[in-house]
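A protein chain is absent from this complex, but the other protein chains hold their places.
Showing chain A:
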Amino acid sequence: MTAALRFDPIRLPETCEQLRKEVRAFLAEEIAAGTFDPHKPNREDTDAPEFSRRVGAKGWLGMTWPKKYGGQERSFLERYVVTEEMRVANAPTRRFFVADRQSGPVLLKYAPEHIKMEILPRICRGEICFAIGMSEPNSGSDLFAAKTRAAKTDGGYLINGTKIWTSSAHIADYMIAIFRTSQPTKENRRHGLTQFLVKMRQPGIKVNPIGQITGQYEFNEVVFTDFFVPDDHVLGEVDGAWKQATSELAYERSGPERFLETYYVLTELVRAVGPNPDTRSAEGIGRLVAQLHTMRRMSVSVAGMLHAGKEPVVEASIVKDIGTVWEQQLPHRVRDLAAFVEETATNRETLERQLDFAIKTAPKLTIQGGTTEVLRGIIARGLGLR
């Protein structure tokens, strides 16, 4: 018996490399046209609706979904390539990313046919934005503590309560949220939560923005007061959302976005030190590149497992744990190394501005998408310790 986890060296097929070139060319055009500045991660215009539509027109949203819903029936590995190129270029993906990665797949699996036909093609066209309603005040990672109630009424449910830390709720058209439909049982404390599709910007929903320490407004408090959700907006099993939610998490946790969020400071450091670095800078860069390369190989490997129809929950948790700890430390390591960068480096100002933002961003990276502590609990369970 071995507890070791294998990450087989998956190679991205040739089709991926062709696609990668197309994505790079597209992003270069967008940058040239002034849609976004790849050297300025702390922009204010991150919801870029027109950019979303152009990405949709390229066929890069809902890539893996069936064609009848507007998808392309392309592989999970091809989607992986698009995601990492967007992330590395610092493209404004906030408006479509959640829908593409998580909400769409949930709808595909659990929504009734007429809702799939109505909504999925619009996601693929880049027209609509999704938010995820999980956390509540005083619950956070502890989903069992969720209290926001969905009470059965004629033809649907009445929602009362508050979701919080809901990224993009202020621009979202829809939210997929978990509400309490009944109390947990003694035998199963995971019982009683149900997943719903919520149409935003309607009476009964109030979205209050919450400022972040980066100076940005990205997440929100969402208050529901006697908000009505029709029966056909229940996603999957009533009272059975826990299992549904957890099986989706491998998609959320192992992707390239989980170790590339602060990547831009590394590129800018390499630019600043120039072609002939001193030994200290060279060693620092070499280690960071080796760590990055290893994580990416693990992440690609998990993508290969997902592609093969597996549910690599523990492996995905390992990638997220190592990846987010790394991207959190990266700005600080780059700062260490940048201390000796020449005053005359042409991009010194850019590097400093980026570091300022990345250092402010860093604290959230091990919190979003499952805290480090929760992930290590999942890994420990995988090792047979709990």
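Rule of thumb we're sticking to: contacts are C-beta pairs under 8 Å (C-beta built on N, C-alpha and C of every residue); 3 or more make two chains touch, one makes a residue touch a chain; residues count from 1.
Definition applied: contacts and distances are computed from a predicted model.
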Of "Acyl-CoA dehydrogenase", "Heavy metal response regulator transcription factor", "Branched-chain amino acid ABC transporter permease" or "Carbamoyl dehydratase HypE", the UniProt protein name belonging to the chain not shown is "Acyl-CoA dehydrogenase"
Cross-chain touch to the chain not pictured, restricted to A:103, A:214, A:281 or A:328, is A:281
Across A:291, A:329 or A:368, the one contacting the chain not displayed is A:291
Residue list for chain A contacting the dropped chain reads 1-9, 11-12, 20, 84-85, 88, 263, 266-268, 270-271, 273-277, 279, 281-287, 289-298, 301, 315, 318, 321-322, 373, 375-377, 379-380, 382-386
